[in-house]
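Quick one: the structure is below, and I'll ask about it shortly.
For this view, one protein chain was removed and the others were kept in their places.
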Amino acid sequence: MNILDGAMVAMGTRRAQRVLALATLAALAATAVAGLYVVPPDVEQGDVQRLMYVHVPAAWLAFLSFGVVSLASLAYLRTGRIRWDRVAVASAEIGVLFCTLTIVLGSLWGRPVWGAWWTWDPRLTTTVVLLLVYVAYLSLRRVADSAARRAQWSAVVGVVGFVDVPIVHMSVVWWRSLHQEATVLRPGAPTMDTSMLATLLLGVLAFSLAYTYLMTVRLRVGRLEDHAAGTVMSRPAPRAGVPRRPGPVVVGGTVARTAGRAGGLDA
Amino acid sequence: MTASTVTRPVGSATGPAPRRTSSPSPRLRLLVCAAVVVAALAWIAVRGLTSSFVYYLTPSDIVVAHKADVGQRVRLGGLVVAGSVSRVHDGALRFTVTDGRRSMRVVSTGSVPELFRAGQGVVLEGALRADHRFHADTLLVKHDGQYRAPDLGSSAQEG
Partner (left out) sequence: MSVVPAVMSAVAAKDLRMEARGRHAASSVMPFAVTMLLAFGFALGPDRPLLAQTAAGLLWLSATFAAVDLFHRAYRTESDDGALGGLLLAPGAAGGVYLGKAAAAAVQLWLLVVATGLLVALLFGLPVTHHPLLLLMVAAAGVVGLSAIGSLFGLLTVLGRRQAALPVLVLPLVSPVLIAAIRATQAAVSGDPGQAAGWLSVLAAFDAAFLALGYLVYGHLLED
């Protein structure tokens, strides 16, 4: 837990964020250049196949985000620390964004290749149900009328959603499949050219960096929001055991600055 | 809410995390419930792994085993036979699909994906009609998950 705390504090500093932002931009630019110009087009699909370099990383990110939501929700229910709620909601927002992106990109790819914008394939159907669960998660957060209640409710949805997803998947697998087998995670050599695989992995790295960056920013906004609202409701001692430095709440944008001023009161 | 006073003791702000008091011990309750959830998921997964899923019927299924009645909406999967593809005046695409043993003539009226070509795996949605042709309104290409760069010079295929 201490390592996690330390990592989260370290990631939250302005310098760390700037480094992360630059690394993310560089990786995304490299992916764009590699995916659009360096790698040859697929022999069968042609240029459309280049969508893979964003579609697959976006999907990976969506699943990573929702996985983090589930773990953070569990951690919140176990410990009652509001920090885990902030992690969960930050990850859920990013997950919803990238899950939508995954579906849109997949749709654009599927139309020329399969011949359909949408097909009732298990993986597609599960993904869209997953998206709906976390859209409901976010909408529920707007309904709750106290911060503690919001955290409890959404953690419950986070945990139930986690158990629901494999069930949804298995139940739709008993429909009929048209999605190809997992290409990278299949035992044996990936059935992909090395340059294509390298670009794909670069894309995954770039998107993971983007996730880390977005998480640090969103977590800081969450912290400042809580300071601004003057509600720090972790069930253990609000400020005693938590290594949160009161003064140097690093502030960036306008929102953060006003929030920081309000938060300065309890320093 | 009155409920809050029940489940959360007051004045615990500085103490350790309060334990919810309930008659079965919380740990036991957690273990039993988690075990039920895990067992249920395992049962679902086992059923999923042991059942053989049929995602589409093959021409043999229809011709030999008669698994689809005339007019019944099914999915038909197979490889497009080389040289069988033709487009007739009404815009419908005609071709033959095969599973290696039996083949079936298809009339497809839906849109045609870019990847459609002889030798490609396709899945068709439609029904067998009385003229012994499979009338499909949806034509989906089943991509094999192989990604290759165009080979320079030769047409050697790895993989």
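Order as written gives the chain letters A and B; numbering starts at 1 within each chain.
Simple rule for what comes next: contacts are C-beta pairs under 8 Å (C-beta built on N, C-alpha and C of every residue); 3 or more make two chains touch, one makes a residue touch a chain.
Predicted model, so just to flag it, every value in this text is computed and none were measured.
Residue A:Val157 is the one among A:Val48, A:Leu61 or A:Val157 that touches the chain missing from this view.
One of A:Val43, A:Val129 or A:Leu201 touches the chain omitted from the figure, and that residue is A:Val129.
Remark: the residues of chain A touching the chain excluded from display are 77, 129, 132-133, 135-136, 139-140, 143-146, 148-149, 152-153, 155-157, 159-161, 163-164, 167-168, 170-172, 174-175. Remark: the residues of chain B touching the chain excluded from display are 1-4, 6-8, 20-24, 29-30, 32-34, 36-37, 39-41, 43-44, 47, 51.
In the analysis below, only the chains that are shown with their structure count from here on.
As a whole-number value, the distance joining the C-alpha centres of chain A and chain B reads 26 Å. Taken together, the chain B residues at the contact with chain A in this complex read 12-18, 37, 41, 44-45, 47-48, 51, 53-56, 75, 110-116, 123, 138-151, 159. Chain contact summary for the complex, chain A toward chain B: residues 39-46, 48-49, 52, 79-80, 111-116, 119, 163, 166-167, 170, 173-174, 176-178, 180-183, 191-193, 195-196, 235-238, 240.
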